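Let me begin by presenting the structure, written as C-alpha cells, before commenting on it.
One chain of protein is taken out of this complex; the other chains stay put.
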Amino acid sequence: MGRSELKKEGESLLRVEDLSKSFGGVLAVDGVSFELPSGQLLGIIGPNGSGKTTLVNLITGFIKPDRGRVIYSGNDITGWPPYKIVTLGIARTFQMVKPFYQLPAYKNLIIPLCSPRVKAMAGGKYGERDAVALDLLEEVGFERDSYVSYKVASSLPQGYLKRLELAKAIALRPDLIILDELFSGLSLAEVASIVPIIEKLRFQGKTMIMIEHRLKELFRIADRVMVLNYGQKIAEGSAKEVMESEEVKNAYLGSEE
Amino acid sequence: MEKRKERIDRGIKARSEDIFALSSYREMLYLLVPRAIPVVGLLFLAPFLSPYWREIFISTSVYALLAISWDLLISAGLVSLGQSLFYGIGSYVAGSLNHYYSLPPILTIPIATVAGGIICTIVLLPVLRLRGIYFAMVTLVVPLMFSRLVEATRILGGTEGLTGLTPFPSPWVSLYVIEIAVLVTLFGFRRLMGSDWGLIVKGINDNDRSVMSAGLNIHWYKAQVVFLGASVGCFAGAFGTHLDMFAGMPGFALDYSIMPIAAAVVGGAGSFAGPLLGAFILVPLSEILRSLGALRIVFYGMFLVIFVVGLPEGIFRFLQRKYHQFERWVEVS
Partner (left out) sequence: MLIGTLVYGFVNSAILALVAMGFNLTFGISGVANFAYGAVYIFSGFFAWILLNSAGLPYIVCVIGAIVGAGILGILMYYTVILRVKGIALSEVMATFGLGLAIMELFRYFDFVGFRYTLPIFFDGSLSMGEVYIDYQRLIIALIAIALTTFLYFFTRYTKIGLAFRAIAQDERTALTFGIESDRIGALSMAFGSALAAVAAIVILPLGTIAVEGGYEVLINALAVCIVGGLGSTVGILVASVLIGYAQTFTANYLEPHWMILVSLIAIAVILTIKPSGLFGKQKELEERV
C-alpha cells in the first residue's frame, strides 16, 4: 500500500479535525484541528496540563477520541490500534522514557526493527539486525566502539535514554515523527548535541511534530508553532506571530484582569 | 582493614550477556558441560533407579514440564496460578478421544497438545487485554470452576472420571517420551527466547506500550506465548492421563498449579533450566516427606514466600553466577 497513491495532490500528510477527549468531565483536548504538510516541523507548546501529550496519544492511537478525526496520508486512522498506525509510518517517543530496561541498549532497537513495517522495507535476518541497531545508535550519538551500546538500559543515564528513545522512533523508518518533550530533563549541552540530529532528520525530509517546553531551541527549528491551553488551540503560526499573540502571553503569564 | 567481594566475569564473555568469544576446546567444553548435564541426567540416569524411583522420576518430569510452561508465561509478564487448567484440559481431551473414539496414545497425545493449547488460549484470550493481576485471578478461578462443571453436569464421566484408558506399551516408552519432551521443550524454549521473538516477548513484559509503539501487536504475541505454554501443559496432561490410565477432576486440582509454581520460583524463573532444577529438587523431596501429609503443602507455600522475598533469582541463577564469575575479596582502603 504505497502512500503516494492514496495521497491526493497538495493534501497534507496529517490532518486533524475537531479532535476531542475528556477524562471524567475534564476536557483534556477540546476541538483541536490542524494540518501538517509533508516535510514541515510543527512545534506544539502550552502550559502543563494543556493537553499536549493527550493530543499525541490521540493521534498515535493510545487513546480513542470522543469526537473528531485523524487523517494520515489519506487514511482515516481514527480509533486504529497503535501498532497499525505505526505500520503506516507514524513513530513517536514518550515523554517519560520507556526503554526495555532489562535489555542492552542495542537490543532495545531490535524490537522496532522486527516490526512488520521495517521488515517489509529492509528484510534482514536474526543477527544482521544487530549491526543495523549499532548504526542507529551511532546516529543518535552513542559513541561507536564504546561499551555504552552494550550496557543494559537500566544502567544508562537519562541523556542516553532520551537518545535511545529517539533511536527507537527512527528505527521504524517513519515518515512522521512525533517527539514528546524530548528535551525535558536534559542539560543544555545534551540538548545542544541532540538538536543537530533533529536537523539532520528534517534534512532527510521527515515530517515532525515536537512538543517542547524549551521554546528557544524549538523556535529555531520549527516551521510553525501551535499553542494549546486547557485543551484548546489558542494560536498557530510562525514562532514570531505566536509569541506576539495576546492570548499566548496570557496563557503563559496569567491574564492581568 | 575492610574488605569487599569483587565479582569478575570470566574472559570468554564479550561485551554482553549473550556474546561469547571462544578460542579453545577448553572454553567450548566450559560452555558445553552445563548444557550436557540435563541431557545426560534425563536420558541415562533412569536405568540406574529402582522402579519406584523411576516412577517418581517420570512424575517429576511431568511437573517439570508444567513448571517450564509457567516460566514461559512469566517471561511475558503473565502469572499463572492455574497450570492445572492446562493439565486438566490436556488430560480430558486425550482421555475422551481415547475413551469415546478409541484413538491410541500416539494420536491422542499430539491432538490433545495442539487442540488443548487452542482451547486454553481461547479461554484466556479476553484476559490478555488486561494488565496486572487479572491473568492470575482468572487462571486460579477457571480450572476449579471447570472441575465443578464436570461434577455438576456429569459430562466426561462426572466425578468418577474416565477410567481404563490405554496405557503406554512399557514403562520405558513412557519414560523416554516424557524425558525427550522435557529436553525438547527446555532447549526449544531457550532457543526461542534467545531469538528476536523472545526479545519481543521480554519487551512486552518490560514495557508493553513501547512494543505497541514499535508497530507490533502485543495481543497477538501474548496469545502465541499462551498457546505455547498451554500446549506444553496440555502435553503433560495428556501424557499423565495415559500414564495413570485415568482422566478426571483431580486434573484440575490445585496440586498441579502449586507444585510447578513452587518449582519454578525455587529454581529461578527466566531460564527454563531453573524450573527444571526446581522440579527435580521439590518433587523427590516431597516424596521423601510423604509422611508429613498436609505439612508438605505448607512447605511449598513457605518456599514460595521465602524465595520470592529472599532469593528472587532462584537457585539456578545463583549457581550460574558462581560458574561464570570469579569472586575474590579485595581490600577497601
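Going by the order they are written in, the chains are A and B; count residues from 1 in each one.
Just so it is clear, a residue touches a chain if its C-beta (ideal position, glycine included) is under 8 Å from a C-beta of that chain, and two chains touch if they have at least 3 such contacts.
Just so you know, these numbers come straight off a predicted model, no measurement behind them.
Only one of B:L42, B:L66, B:L81 or B:L162 touches the chain withheld from this view, namely B:L81. From the set B:L103, B:L183 or B:I258, the residue in touch with the chain omitted from the display is B:I258, counting the whole complex. Only one of B:I118, B:L304 or B:L319 touches the chain withheld from this view, namely B:L304. On the side of chain B, the interface with the absent chain consists of residues 74, 77, 79, 81, 126-127, 129-134, 136-138, 140-142, 144-146, 148-149, 151-153, 208-209, 212, 254, 258, 261-262, 265, 292-295, 297-305, 308-309, 312, using the contact rule stated above.
Heads up, the rule we're going with is that only the chains that are shown with their structure count from here on.
For this pair, chain A with chain B, the centres built from the Cα atoms lie 41 Å apart. Of all residues in chain B, only 15-17, 195-196, 199-200, 202-203, 206-207, 209-218 touch chain A in the complex they form. Residues 60, 62, 81-83, 86-87, 91-92, 94, 98-104, 107, 110-112, 114-118, 126, 129, 147, 150, 168, 171-172 of chain A are the ones that touch chain B when the two sit in their complex.
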